[in-house]
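One chain of protein is taken out of this complex; the other chains stay put.
Chain lettering (A, B, C and D) follows the sequence in which the chains are written, and residue indices restart at 1 in each chain.
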């Protein structure tokens, strides 16, 4: 079965709102407003995002509102706290079946390539990818190079980014989320390496608005289909305003 | 299915009696009276507790009396002794199905975030949460930061408490049991971070009665739905008297 | 279902003959006579023991004779050699189903609390306990504190014995086999800590007959239901004679 | 059921085009043309290769074109990045069932003998081999000696090559892919050691055309059924030309 991305994209482009930071970083990322999943959902709804990324717990407890919002739900299937400081390992914390019950239009999973546990995450991803595709559900793979082996690999940062993108294609991801390092030409090569798999860039970086928008332009120029953005939006004093500016770059104001 | 907490709460508040210390600490916590599960059950019954927390073994061997008492049974599904001194790992020692057969109204599971085995406990919890929710059973998560990584995390004690609360929401707990450190405003923020998941505070601390009651007041003021208390009650010379005082703070004497 | 101990006890007391030393210690424990399982079975039969403890291999190869003897068969479900010197781990080497086919009236399993692998044995025990109880079969747990963590635990030897007894109750054993250290009052407290789970003492100690019988008296006085004895009997020049003396203490000569 | 190699061989010989380097080495192996799986597929089609080796992701996303090409698809079932620098472990990332759905005519799996994880790969291979043979599907085993133990083994490089070939026979591979080291007589002995299992040589080496073709001659002389070649072909400025020359050596120009 061919996996359609039509529910997750607008004219082939996509802007996702990421909100898995509560588990990944803890509530230190939040303030009194954005600590509330409903505040985030409201941004996604009003900003017409192509997807909102939640862990199972939030997808479950705020399910009624999520469904009502019509924002496509992307359930993040694995996760970990930032407290453990050994080689990164992030295990499956929600099944594909459960995600579907929660109304998910796609599922996501993080693979830390280079980690001592790379093999376990690659294998766990395999099961998820297989089951999701059986049900026609697209799979997003967050692919980040991590761990103490990286130094020994002799790879530069942009080579690691490109390797991440290619890994996503090889293991069967439909959309690959990578972190943007290096220059536009490097990201272009990463996109090319990903072949028919689509690439989105993870926000992550915390910068001034001008720098952010410049980066968005590079991301789109490089052939990525869009971004999965989080803190740059929901920590912004006016999330819808910044959303609008980002969307104008992605869709040329036509969305 | 929406998970109802109605069997575990009274007017939205809760006071649970915890008695899993036999496995977690050994009988050094006990005296001639409180070594007996029936003594504890009697306190829970007369004190009209909203739940009593037992391991499978006790839930099984004293099942007739537990059912007769009408105190809601909460089966603790994992546990460990205090003897092993490596990174904490507490594995599932009772299935959800078994707990239901024993008459459980909820199940509990401890996750030591930050431990080298955080990933295994998060994943084991996932299976329990999923199965319990399938049966409409609420899930309590004890979430405690532990392990040698914590020092490297750079987090303060109250940030760790808040992180614990948020983790509970993200992974799908219905009630999150945390240890209270820091000040009332920190606990308030933890409660806020937990969103629609409810927070109870673990007793744990051993203090004078005055200090205990002052703490209970802070706990309730901060938005927690109550406490899961153990030694402060059943090691007390008059457990029902101290129970009454705690309940007056929680319910304003109206229960 | 309530688990009945009637097939394993006589007037509420029990004397079991243990013969799992072949795997646990190797044949250095044996001589030309007691190396033969039939010699042991004969002692159990003539001495009217309440149970005989074998590993699967012996229970299978001598099954006809075991059944004919009418001595209740207790299959030990896990085991290890004494050769590996790392943290102790003893894994399941026979299923409950297999034990039942062999005619077992109960199953046994060793848990080394404090070991680096405590969690794995506790969890494996859980599956056994659950399955056995489903079939109405009593479960014996050998609970021994072991491993390099014990020193750091700050517990005294008798506290460890008491902790062992309590662990057995918490995890759902019907009969708990512990090693007797310390004084009679300590063993009494261990028995009390075990609640409705019954306690038997493992022989293990190698002493003169007088000391042995004195110890048996203490064991019975402390509330234990009896002993699981091995070498003190089958290495004895006259096993039935010493059996008789032990039984007189346990049952006051009335059995 | 006897496993037929007829779909993977021409007159008993075989030339496979390997393209799993995207995962194994990253896109640094690629240029603007060969980064594209369709470019590779085109070489395989026009060069009439006996098989093309892809990971699941590529086999899925380019499935229509692969089927249309009529090139026999060999799905590589395990893989890893080159980033992790510990003892090599490459886990199953695609099931046999999935490979069959994708139209695979054979499956492949890498075993790193000598690695700390040799046992896990040998065992995972067992499941794959069993399932594939049940469906009549041939199994290729890449067998490479790796890991820090090799130095201690006292084996020479060619002994390790021969050991690889024999391991393939013993574990039930139909075609064994080894790396050619040493001299023709050593490869001959490896082929002999492989018995009824067939041997192909992995390209891997990067050399001048003359040296490459000389090596191909040795490979065929030694009794191997052919090669699984990758970079030497698709990094070549004229892949079909070099393909033709290789085939003339393998089939004497008669294919």
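General observations
Here, contacts are C-beta pairs under 8 Å (C-beta built on N, C-alpha and C of every residue); 3 or more make two chains touch, one makes a residue touch a chain.
The model shown is predicted, which means the values in this text are computed figures rather than measured ones.
Note that the undisplayed chain, when the full complex is considered, contacts C, D. Within the complete assembly, D:197 is the residue of D:58, D:197 or D:229 that touches the hidden chain.
Per the touch definition above, the residue from C:69, C:90, C:149 or C:164 contacting the chain not shown is C:90.
Taking the whole complex into account, chain C touches the unshown chain at residues 20, 22-23, 26-28, 30, 32, 35-37, 55-58, 60-62, 79-86, 89-95, 98.
Although one chain is not drawn, its touching partners on chain D can still be listed: residues 113-116, 118-120, 122-123, 125-126, 130, 133, 145, 147, 149-150, 152-153, 155, 159-160, 162-163, 165-173, 189-190, 192-193, 195-197.
The working rule: only the chains that are shown with their structure count from here on.
Leaving out chain A only, with every other chain where it is, the touch network divides into B, C | D.
Taking the definition of touch as given, a chain qualifies here only if it contacts chain B and chain D alike; those chains are A. Two copies of one chain, chain B and chain C, touch each other, and the residues they use overlap weakly: the shared fraction of interface numbers falls below half. Our note on geometry: chain A versus chain C, Cα centroid distance of 56 Å, whole angstroms. Averaged C-alpha coordinates put the centre of chain B at 34 Å from the centre of chain C. Multi-chain contact residues of chain D (touching two or more other chains) are absent. Pairwise chain contacts present here: A-B, A-D, B-C [touch as defined].
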